[in-house]
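Here the complex is missing one protein chain, while the rest keep their positions.
We call the chains A and B, going by the order they appear; numbering starts again at 1 in every chain.
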Amino acid sequence: MTATKAPSEPTQKPAVRRPGDRIFAGTAKASGILILLVLAGVAAFLIGEAIPALTAPAEEIPGGEGLAAYIGPLILGTLMGALLALLVATPLAVAIALYVTYYAPRRIAAAMGYVIDLLAAIPSVVYGFWGLAVLAPALRPFHTWAADTLGFIPFFAGPASSTGRTMFTVGLVLAVMILPIISAISREVFSQAPALHREAALALGATRWEMIRMAVLPYGKSGVIAGAMLGLGRALGETMAVAIVLSGGAGATLTLISSANPSTIASNIALKFPEATGIDVNTLIASGLVLFVITLGVNMLARWVVNRRADFSGAN
Amino acid sequence: MSRGTELKLRTKTRATALTVALAGTLALAACGAANEQGNEGGGGDDQQSLSGDLVGAGASSQQAAMEAWQAGFQGEYPDVNFSYDPVGSGGGREQFIAGNTDFAGSDAALDEEELAAAQERCAGGEIFELPNYISPIAVMYNLPGVDELNLVPATIAGIFSGAITNWNDPAIAADNPDATLPDLPVTAVHRADDSGTTDNFTDYLFQAAGEVWTSEPDGVWPLQGGEAANGTSGVVGVVEGREGAITYADASRAGDLGVASVRVGEEFVAPTAESASAVVENSPAVEGRGEYDFAIEVNRETEGSGEYPIVLVSYHIGCIEYDDQAAADNVKAFMEYVISEDGQAAAEENAGSAPISDALREQAQGAVEAITAAS
Partner (left out) sequence: MSTPTRIAPEVPARPTGPVRTQRRLPRFAPLGLYLAGLALGAALAALTGSGLTTAVVYGVVLGTLAVFVASRIVEGPRKATDRLVTALVTTAFGIAMVPLLSLVWTVLDNGLPRFDAQFFTNSMYRVVGEGGGAYHAILGTLIITALATAISVPIGLMTAIYLVEYARGRLKKSITFFVDVMTGIPSIVAGLFAFALFTLLFGGGVRLGVMGAVALSVLMIPVVVRSCEEVLKLVPNELREASYALGVPKWRTVVKVVLPTAIAGLGTGITLAVARVVGETAPLLVTVGLITGTNLNPFDGRMATLPVFAFYQLTQPGTATQAFLDRAWTGALVLIILVMALNVVARLISRFFAPKTGR
């Protein structure tokens, strides 16, 4: 924030306002405002198309029990998959960020960071292919094992799926997909940890881990939280990987490993939309609106955390 | 000073790179798809002089068959610009009624309201509905050592409703005296998504085994529990991966799985092209329809010999009279091809559907010949 101010300062009182200047500045400003309008437009158009579903009698909504009964299990599925992904990815991403910033040999650290970033570049539909062809079959033994030994926990209630196309597998695929997001932001904040603090810790005889625990982690905590929330936002909205891997649509269940999984909002839209007509379209758009609101909330919270930290560290 | 030249150089290199990229794209675009070329020269037969657009939309169940039909049809009439939008049955009917398309593909016949609207849309007020795509739905199972399985409707309903939980259940054994049925739990697998297959299968259970199966027919599986999987390949995949699993799916996808024969009257009938087509042929027409409207109610409770009652029937819906000469000619030519033996064989090969019987073809032929343009 503070850095941006510097370039614009000397230009605060331009000597003459030429027409060229006015046009250029106007266009630039218009573009900025257009972006705000687009965002508002996304909300407005979604609401506009969702209204018929909101006002329609319950019997006409697919499933015949009203909008809430239709979207409820989808929200549950969306949250389950995304939270599982977050749970798996966050510790892993923090560890990777630490490895790249403080453990990896200096010379190849940058390359390693780049390799992790490659994970973010792979299109989500390809993740779906991989999840379906590799991960789901590979996790099948785990599913049976979990159902047998951990079956008393509601999340692992059987019967285990015989295909592995479950919420659990989806959670892992999503974890891989959000890993680079969380680790990239964590990496950035970890590497910005004040050198003075780090060196002071080392000088006092701290081991590398103690130095990280005392000087790096407290400093980077809010960054990690923000990164995790951005990752959560991505996982909530992820469509194709879930649509391909998950065998969903079974209504609200908590179990992660059986073949009866709730679908997620995004994947449900992707699978149903191409053949939807009439009120079905509006219902799907209404569910998209719910997803939009959820991700918007998560992202705004994340940005708020990031920006608060940015203000704080700006003094550094 | 050197900065200026450097900048210029940079811009130039960039421009070059951009130009090369653009030129590459254009070159790629200019050469055209290899398999789409030669349309102009290809139609040497000057009898086949149809041209213009032929637009259809509707059921995605017909998609694979439609690809085969498109391939065959455009082999004969390369100048017709054919397209089929797999927007779903409901969307297909809607778009046809709105006049956006020339014909619709639909897993269900028009209902009363739609029929009235469709008659408005067509010049002469008359429409055709032809059951041109018949797909037998097989009950498939994975039981090593059991090559043949006979099931009565009530047993199928019991299996899929969860009442029958083990393969050695007396109800199954009663109809399979020769088979050694293992002591193995039954895993009934159903579609997780909304599908015409489920709709027809539950309709069969509801009608043929009404005392056991009480849920109304629906495209979405009506019961809780059991295994669910997305799409035909999904359910087949589950059954292939688990012993004791059973599901319902397009008969053409059975592969190595066992296919159950279903009790019809006094005998057990396996899903074949003939048996599927036979039941459609002998099913009663929906009453109060026009001369060329061959909408039927599939007779799930048939007792006719050699009829297999679990079939998905998909229609082609269009006008008998079109406003436009080209549209009439194109629809006529296309339908003629679809009901021809070649057309049905092409669909069988690509989509695994059951070719329509000669009687059905004759009946459809009458409708196709009646297609004209309003003058």
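Just so we're on the same page, contacts are C-beta pairs under 8 Å (C-beta built on N, C-alpha and C of every residue); 3 or more make two chains touch, one makes a residue touch a chain.
Since this is a predicted model, take the numbers as computed values, not measurements.
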Contact residue for the chain not shown (choose from A:136, A:176, A:215 or A:228): A:176
Interface with the unshown chain - residue positions in chain A: 3-4, 6-8, 10-11, 14, 16, 18, 20-21, 23-25, 27-36, 38-39, 41-42, 45-46, 48-49, 91-92, 95-96, 98-100, 103-104, 112, 115-116, 118-119, 121-130, 132-135, 138, 176, 179, 183, 207-210, 212, 230, 233-234, 236-240, 243-244, 266, 269-270, 273-274, 277, 281, 284-285, 288, 291-292, 295-296, 298-300, 302-303, 306-307
Chain B, residues in touch with the chain not shown (by the definition above): 3, 6-7, 10-11, 13-14, 25, 28-29, 31-36, 60, 63-64, 67-68, 70-71, 74-75, 83, 85, 87, 91, 94-95, 100, 231, 233, 252-253, 346, 349-352
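What we mean here is this: only the chains that are shown with their structure count from here on.
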Chain centre separation (chain A, chain B; CA means) in Å: 38
Of chain A, residues touching chain B in the complex: 62-63, 140, 161-163, 165, 246-251, 259-260, 263, 271-272, 274-278, 280
Chain A-touching residues of chain B, taken from the complex the two chains share: 60, 86-88, 90-91, 94, 187, 192-194, 220, 224-230, 234, 237-238, 241-242, 245
